[in-house]
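Apart from one protein chain that is not included, each protein chain of the complex appears where it belongs.
Chain IDs A and B follow the sequence of writing; residue 1 opens each chain.
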Amino acid sequence: MLSVIFYGLLMLMFVIGLGILLLSRNAIKVVMGLGVMTTALNVFLVSIGYVEGGTAPIFFDVNFTTKASDPVPQALTLTSIVIDIALTALALGFVVYLFKKTGSIELRDMRRLRG
Amino acid sequence: MTIVADKTARVLYPFILVFGAYVIIHGHLTPGGGFQGGVAIIGAAALVYLAMGIRAFHRYVSLSSLTIADSLGALLFLLWAFLGLVYTGYFFGDFVGKLWGDGVFRSLLSSGVIALMNISVGIKVLGGAGEMVVALIKGVESHA
Partner (left out) sequence: MVLLIMFTLFIYLGLSLYSIHTFGQPMKDGYIGLSILNDAIQRTHASNVVTSIVFGYRGYDTLGEATIFFVAVLGFYWTMSRMKGGKDSDDSSR
């Protein structure tokens, strides 16, 4: 029952982030929706490998006897977070450039093709 | 900003740099590593701009050294990989363990080529994120 609540809340957060991305008229709110989606995904990826009663996978003896959490999803999340940083920075750079060119950040004003 | 924030940032700036370097260099012993330490050092640059103004930022941070650090980190990372191909038969192979043996466990010189790759990735993230911060500040300042 606890696992259903936990995973269900994370999936709800992902779907709400998708809704923010698709339904907003401000360009910065689109980038915020992208941020909510990536945060939900990273938390989900880390929490897959939780072992009950386990510690962090950093050891000081060569032969360890305690249980440890799964280290593979943590390594995957490290890469994912750095890629999300690069994506958000590029998206915000495009928003600033669009503001300089058209003078507004409403998405309604950026739909016309100029010739 | 106010003079309290100015003097506090002036005192805190070297401590943040030392903390970031500690997280990078001890990447194979404590939680952290190259990426986390590089971003922690860039926090110091952002603090300098926010608390001390644009003139102090141009005095503390120079764009050319950040660009050199970015390219140097990427080339060093590839250099360790190709040296692993030369000395052992594998790309990213552990050539430090083959040439000089294993170090003392839990010391700074253990774990072979992983410590060298940590430091080069730390330098690369430092240069890259610093370049993004400098570009953003230059874009903000040229408009207003």
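What we mean here is this: contacts are C-beta pairs under 8 Å (C-beta built on N, C-alpha and C of every residue); 3 or more make two chains touch, one makes a residue touch a chain.
Predicted model, so just to flag it, every value in this text is computed and none were measured.
Peer 1: Would you write out the residues of chain B that touch the absent chain, in ascending order?
Peer 2: 27-31, 33, 70, 74, 77, 81, 92, 94, 97, 102-103, 105-106, 110-112, 114, 117-118, 121, 124-125, 128-129, 131-132, 135-136, 138-139, 142-143
Peer 1: Kindly note down the residues of chain A that lie in touch with the hidden chain.
Peer 2: Against the missing chain, chain A presents residues 2-4, 6-8, 11-12, 14-16, 18-19, 22-23, 47-52, 57-60, 62, 68, 70-72, 74-75, 78-79, 82-83, 85-87, 89-90, 93-94, 96-97, 100.
Keep this in mind: only the chains that are shown with their structure count from here on.
Peer 1: Where the centres are mean C-alpha positions, what is the separation of chain A from chain B, in Å?
Peer 2: Spacing between the chain centres: roughly 24 Å.
Peer 1: So in the complex, which bits of chain B are touching chain A?
Peer 2: Per the touch definition, chain B meets chain A at residues 30-31, 33, 35, 39, 105-106, 125, 129, 132, 136, 139, 143.
Peer 1: Under the definition above, what is the set of chain A residues touching chain B in their complex?
Peer 2: Chain A residues touching chain B: 56, 58, 60, 62, 78, 81-82, 85, 89, 93, 96, 100.
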